[in-house]
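Only one protein chain is missing; all other protein chains are in place.
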Amino acid sequence: MAKDPRVTRIEDLPGPKSQGEMDEMKMPYEEYCKNLFDVGNEHTKPEALKGIKWLSCTMYIFTPHSVANLAELGAKVVKIEMPRMGDAMRHTSPFNECYLYPLHDTRPMTGTGLGFTNANPNKYFLTMDYHIPEMVEVFYGLVKKFDGLTELYRPGTLDKWKMSYRYLSEINPRFIYVWGGGFGYGPKIFGGSYDILGQAHAGLASVTGMHEYMGGHCTKQTNWVIDWQSGNIITCSILAAIHHRRKTGLGTMIEFSQVQVPTRMLGHTLPMYGKFGIVRQRWGNWDTQLCAHGIILCGKSDFPDADNPQDKFDARYVMVSAFQDADFKELCAITGMNDLYEKYKSHDKRVEGEAQVEIYGALEKWAEDKSRSEVAKILQDAGILAEPVRNDREVYESEHFRERGTVRWLDDPLFGDMLVHCGYSCGLMEKTPRRINWHWRPVGADNKKVYQDWLGVPQSTIQEWYDKAWI
Amino acid sequence: MAEKRDIEINSRADTIGLMDMDVRPYPVTPPPPYEQVKPVYEKRKALEFCEWAEENLKFEKRYGKDESLSHLRVLDIGLWRLGHKFATSLFGEAGAECVSIEPPGGDPLRKLTPFGREEYLLENKETGEKCGMEFVCETVNTHCITLDVETAEGQEIFKKMASNVDVLIDGMPPGYMDNLGIGYRQLKDANPKMIYVWVGMLGQWGPWKDKQSKFGQWELEPFASCANSWVHNTGLAQDLLPRGRGGDPTRSGIWLADYVAGAQAFLNANAALYWRDELNNTGQMIEVTGAETLLDIIDFDITWYGFNASIKGRSGGWDPNLNQYAWNPCKDGYMMIGGQTDKLWYNIGFCLERDYHQFGRLIHEDPFLKEVGARNALHALIKTYSVTTRWLRDQCRVEAEAKLLEYQLAAGPVMFIDEVAEFPHFKYRPWQYVQETDYGPLLIASSPASYQVRAPFRCKWMGRDLGADNYEIYMKWVGMNQTTLNELKQKGVI
Partner (left out) sequence: MCDIIWCKKEVDGKDCDTINYLDPYYFWNWEGTIACAECGTVYYIYMINGFMYKGPDERPGEKPDILPLYADKPYDGYSNYRPGVEGRTRPYQCMPRSWLTGTADMVKFSVRGRPVRGWRPQPPSAGLAGQFPYNWDIQKLTPEVWEEYQQKLSKGEVKDW
């Protein structure tokens, strides 16, 4: 305590003890968060998974993405591709238009399509025909040094090559082995799998799209969402397995079927069928459990003179949400639907199917002579939640994503100026932020690095393997 | 076998209970027996490996195995949304001790039910308390307690609990916890090893940070997927179906961004735990949003804009990158067909030609369609899928699938949930099964991470009454005795 009881010393008070701490405590919360995450300085901070090393014998999106998560978090990941061919996904590009060159030293006229984006950042690209007898020992050499492997072959394929978990766990008992595919053991074990098959097969498509009576059809989610989200959940499993290994010293095998993932995300759909025999249907842009909480069509586009057709024709949709009583009352008042408020005062009344048809119909009628931004502004000014449905350009131009660093430009070491919307967007981390070093590299671009620098193979041998197309 | 009885149905309410699992047991047909599966394994000469896999990975063995995260304590606070709940459920499935805090009035999510129908709320068999299915499904292995953190006493209790957890998952609005003096910056000194994860829609900071209405209503999905172009990019083109009748941007049927955010929250928290335990010994703050985690996986869309100012549009059941790779309507629903390489693409035609002779003449003989890259052109997709659907309209899904599989093609029907529930492979695994819960037997989806040699994810229970675990958790976590707890309950703090 200070000698003079009238003097208050900071150190005697509970809470912050220094001026710095004081400032931190007094800072507005937003500013505090912004300082904490320190966007743009990711590379000066440590990596969360430093020391973890992972092998990837994967293709397409699903399994590569499961490993990309590790690479963004700082693990050292080696992607092994077939010599000169590479991942089949490299040949996918929207409307056959966008490629970055070259694909490989020997193929200057072929590029890697943008379909490859986001599933392969930060990986080291090795080539190896690991199923030929000459390369098996080299592959085992990697297994001894690495923590785990993700693969996507038809079940039993790597077992035939003596590279399944049964064999690798004898070489390295701490090895974590992941198989990712469509179905796993069981009658359809050898069924091939695609994202679209997962969306169709496991129930997600049946609840997405406009209702039949609206003239709508089952609709595909725009992205390869089941590939991507399955990849995320594989990474969840891998990290849990790494924690388990810290405790027990033992590796494991994870058998992961992507076709199962949508069913896990269907919420009440499955128990509702089981208990009440009700088969959930599509409900378009509205919500089965909340009203008003849906997307409405406005009469006018925000950019009628734009050159790009997406701006010109489709900047017309607004997400409107006013499901709580007070919000709904205000929504009805501002849009002149007071009769509807009287009719549907309680939420359980207005969330009924017929009520929803009436309410959204009236809202769209009200919005018929307005543009998207007018509708959003009128509702926002009234204190109601409403946001335009944004397109890719608006995401690019969004100050929000720029300030948070979740959309940013990357001077890719090999391919130059590219936009990044992966990695940084997976979550801001205060002390061990995710980061993107490069989008991807050509097929075999790290052969020398891995074979010579990590495995000690002489350069002449590397050249010999390369000439024989073993690597 | 249930007893036969006469019933009279005058309204929907009379049907409740008639469909329950004791009356209409699941599954309707039994899963395929091993004897039926074995020949599949043998045919590909993989019997030995497949038997090893079944022996070591089988779902039914999950409870006998270890739990990977049983050493962790996880505290979750949040309302309305599924993101923080899904993350907590994943921790629960992996064996962590999870506690979820609700205000004494309960999470409003408990009251949500399809089309507001109270008869579809689940009822606790012992207590009679009702709860919505969505809430129950995302409270896997999670203890439910109540606490009013807006009271001074509530805040003190919260601080004590938070000082002892490994992970704190915050699903409240931006700055809400901080305002109450129980956010990350106030708690981190008392528990420097804590991983604090905020899960939201768009952010706790930045120009588009999460909002509330003037009346305090929260932003819920699909606000996140509207902000990151996902909704704009989903749905049928207005050229393929009239606008206003399905040719519009379309939201997902589920609260998709919540699930993606939940997975990334779990994933990042586990990476932070690894760094804490293995390398640095300190915790940290993580912020995860639905809009951004979904942006991470929105294919190449934003990168594409940066390349040549393309703005992705809708393409319905078709994929603009591949031909064929789509679903189209058929006699009894929708059929997905995939085959892009020449070999597979022609095989589709050979199969369809058997019933629809013009297919080959219209498709295979068109010189433009012969080149694999070129046939991704828009008009080529329109032509290919129009003629394919001409065949499909005469086929039921099961017929179409059988015919296409003869040609080694990837083909699968769009299935509705009753069909999903009875699909033989799914029952064999099983990917959905009957879990006994406080609400009676429920048909639920198993965790996709349940198939592991050592420490599979698993559901042990789901859903709890409001405050069901108050006495146990407050005793164990803060040493509060029942008398004190009852007093606090009286005061409305718990």
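As written, the chains take the letters A and B, and residue 1 is the first residue of each chain.
As a convention for this text, a residue touches a chain if its C-beta (ideal position, glycine included) is under 8 Å from a C-beta of that chain, and two chains touch if they have at least 3 such contacts.
Keep in mind it's a predicted model, so treat the numbers as computed, not measured.
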Touch criterion as defined above, residue of B:341, B:386 or B:484 at the omitted chain: B:386
Residue touching the undisplayed chain, where the options are B:204, B:234, B:310 or B:452: B:310
Touch with the omitted chain, as defined above, among A:333, A:414 or A:455: A:414
Residue, one of B:47, B:377 or B:405, that touches the chain absent here: B:377
Sole residue of B:213, B:234, B:250 or B:328 that reaches the chain not shown, by the stated touch rule: B:328
Chain not shown, touching residues in chain A: 93-102, 104-106, 108-111, 127, 215, 217, 307-310, 313-314, 397, 402, 409, 411, 413-419, 438, 441-449, 451-452, 459, 462-463, 465-466, 471
Chain B residues that touch the omitted chain in the full complex: 236-242, 246, 304-317, 328-329, 331, 361-362, 365-368, 373-374, 376-379, 382-383, 385-387, 389-390, 392-393
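Quick note on the criterion: only the chains that are shown with their structure count from here on.
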Interchain centroid distance [CA atoms averaged], chain A/chain B, Å: 14
